[in-house]
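Each chain you see keeps its place in the complex, though not every chain is here.
All chains are identified by letter, namely A, B, C and D, in their written order; residue positions are counted from 1 within each chain.
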Amino acid sequence: MRIEVLIAGRGGQGILLLGHILGRAVAKYTNLYILGSEIYAAETRGGDSRVDLVIADREEEADFIKVMGADIAIVMHQLQLDAYSHLIKDGAVVFLDRSNVTSVPQRKWRVFLEPYTDIAEREFGTPRVANMVALGHLVRQTSLVPPEGVEEVIRETVPKDWVDVNIRAFRYFLSR
Amino acid sequence: MAVAHPLDRYLRTDRLPTMWCPGCGLGILLGCILRALDRRIREGSLRRENVGFAGGIGCSARMTLYPYFDSAHVIHGRAIPFALGVKIVKPEMKMIVVGGDGDIAAIGGNHILHAIRRNADLVVIMANNMIYGMTGGQQAPTTPRGLYTTTTPYGNPEREINIVKLAAALGANYVARGSVTHTPLLEQMIYKALGKRGLAFVEVLSTCPELFGRHIGFRSPVDLYSELRKRVVVKTRPSVEESDYSWERGFVIGEFVDRDEPGFIEVLQEYTSRARGGAG
Amino acid sequence: MRVDYVTGNTAIALGSIAAGLRFYAGYPITPTSDIFEFLARELPKRGGYVVQFEDEIASINAAIGASWACAKSMTATSGPGFSLMVEALSLAVITETPVVVVYVMRTGPSTGVPTRSGQYDVLQATYGFHGGLVVPVLAPATPQEAFDLTVRAFNVSEKLRTPVVLLSDATIAHTYGRVVVREPGEVEVVERAKPSVPPEKYRPYDPGEGLVPPMACFGEGYNVLVESLTHDERGYYAPRSDVQRRLMWRLYRKIVESAPELFDYGAAYLDGCDVALVSYGSTSLSTLVAAKILRSEGYRACSIRLRTLFPVYEEGIRRLLNGVGKVFVVENNVGLYYRELRGVLRGSEVVSVPIIDLDLPQPREVVEVVKQWL
Amino acid sequence: MGSATAVLRVPTGKYFINVVKERCKECGLCVFVCPTKVLDKGSERNSRGYRFAVPVRPEKCIGCRMCEYSCPDFAIFIEVGGG
């Protein structure tokens, strides 16, 4: 088993945190091997943010740090969807933030299109947890990692004051 | 390149905006340098093609990327010997060395020490943002004791350097400390430094909102800038003893030394000419 | 033992702690500063010291000094800083000082692209200092290897009384991975041999039966001599050819004869391999995928990841690649370690595949280049 | 959003206040140093996403050039004349 996960969006959307939490949860709460890498533009606002994860059950299959054909993807913005859709392979499970995505390419993906940002703003009062809403969605649909593991990781990773709202956002899709 | 700003004629405008973070004091310093040069060039006391820049590595040293003059962006700490090499073989050059507190006072310490000792004919401008900017906020020899940096997470245990005292003790012809919070004065210091023989040293207090500011709790450019401005004490012709460099007592700015001993280059030429006279 | 998800740099810091690091002397440089910063937070909690020095020269010399006071010492740097350290590394060689230097390669020459990767410095890591003696160079490719090889670097360094270079790069530095982190008690940790004779009888460079002299430290009453000049067993300057020969060959042998023990590599798709892609460090991730692609296209390709670059275990490498038709040396530089390997594998066809890229070479590109030769 | 040197040029009476929109990084220093509070962050963004400074009370400008001297990005300058 070998899975590539791509997480992409604009700077400020919490992409790196999302990727880090997911990666960490896989590392700590599954028996899978994982390598992950981050890309972020130097610009303060709006540059690309991207996390690539390569997950495998045999160590030698966790063999590269860049996604070459993602099996699972979260894309939080149209710009990155345009830029990276060629990295997402046919048959992939793709989570798109409808709040920021306007047109979805015609590809053989299993697409989940939900307004993560709007949900975050509406339900939790801040767009900053849109990333956790999306993550919950992914965890629910793919069962790549146990949700409790993710929550553990959120607790160790996120600043104290933010843990609660992040966990609640994460549970949004899981609890429905 | 269309010229907009009055300093554009001295800038590689195709490289703007600069790589510096918003509100970084280094751009303010660059403006002061270019205005001082402009005055000298206009009044005829410097020729444009005889002005050269050299900087090591660091946010401050990247200042060499923008002026539209001969310019060298070399390696960390070594701009002074580079510049001195140029100066010795082309004495008509006015070499301006720009660098950070790490570049000039940490890794480059030996070169500034000996350049001053020799009274080498260079203008050395040290941008002191009290931190390593380029590498992400580590302790600098100028970081006030006790403050947090990423390499001193329990507070900086080291005593900070008062480089004005060093420069004065070693005998620079001109020693001043300015601040980006006091631009007309800073411009005037640099203007003066450009007219000196021997070594002219200007320490410039500068703001690094991105890292130093964040470390000490002044995140926005304006917050840090105003905090620094509060701590700056302007003195007219202060003595070297008055050159306080202290987070608590404040940072005294002003001209500490202004003398006119012969510079290294002219003495070197005098001694070298003895060889041509056949002596030795 | 615990599982963590950390970058290569953090893994190195954790590995050094597990191995017993007591003194980190550093000067910030991209892409190593987070090793420094991690240790600055963690090491003092464990009774160690982390000090920022005025430059890399001071850092490495302080690390050497601390090692002579019996503290396991480390510094980390990249190209410009390593270049400044080589004079002192030569001192560490002749004085037989255990010290670990983490060399995180970035894009060069000179300042280059400080944040990005490359493998340009693989030969400098061992041929870079005057004196012409080899030091062990270990090269991780993943955070887990970074952890494991850091522990190993300390152990080798203590056992052989030698500086050891842990050669990483900017890609590994910032790659996250699942890392099994062992705590100080949980890994095998080697400590330098201490003298068994009383101080009056102690001769600091006398290897006895073996090749590595026991090491007394400052402050133990042994009147230790640290000597950068050519010295006899007492540490006394002895400018004589016979002493020089004895010293040089002992220093050489203690490293080179450890080659079999130090040899370490990872191999994939080995059976029936006729096209070997040999690589090291981060680039071996590209190579691993490239080999898989080649296999899928019907080539009998395998991938070899060398984890010990120096000393070169020539026998071992030859045995490993015995019978392989073509050996491709894939590197993110102009083709440097290739020069070593083609000298070792004189029976095989050895081809250099130099791919310069600020990131990992694309496996596809590796495949394309290799296929030109098949 | 205009060329790299597109300038917002506002007459004050005795001066022109010029803002090179694409150079501004929204640091706010000019706003802070202006003794007569002529300037403020604008609402328009340049192509890098920064809301460049704008003269909101141009008539108060005394031509002291503190804004020009304190701008780290050569993004604002004063010309004499106009009005």
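Heads up, the rule we're going with is that contacts are C-beta pairs under 8 Å (C-beta built on N, C-alpha and C of every residue); 3 or more make two chains touch, one makes a residue touch a chain.
Values in this document were obtained by computation on a predicted structure and should not be read as measured data.
Per chain label, the copy numbers in the complete structure file are A x2, B x2, C x2, D x2.
Just so we're on the same page, only the chains that are shown with their structure count from here on.
When the interfaces A-C and B-C are ranked by how many C-beta pairs touch across them, A-C comes first.
As a whole-number value, the distance joining the C-alpha centres of subunit B and subunit C reads 39 Å.
In whole angstrom, the spacing between the mean C-alpha positions of subunit A and subunit B is 46. Once the centre of each chain is set as its mean CA position, subunit C and subunit D turn out to be 54 Å apart. For subunit A, the set of residues that touch two or more other chains comprises 44. Shown for subunit C are the residues in touch with two or more other chains, of which there are none. Interface residues of subunit C, counted against subunit B in their complex, comprise 26-30, 33, 36-37, 40-41, 44, 50, 52, 54-56, 80, 110-111.
Remark: subunit B residues 57, 73, 75-77, 106-107, 109, 132, 134-136, 138-139, 141, 150-154 touch subunit C in the complex.
Contact residues of subunit B toward subunit D in the complex are 1-8, 11, 13, 16-18, 20-28, 30-32, 35, 180, 183-184, 187, 209, 220-222, 225-226.
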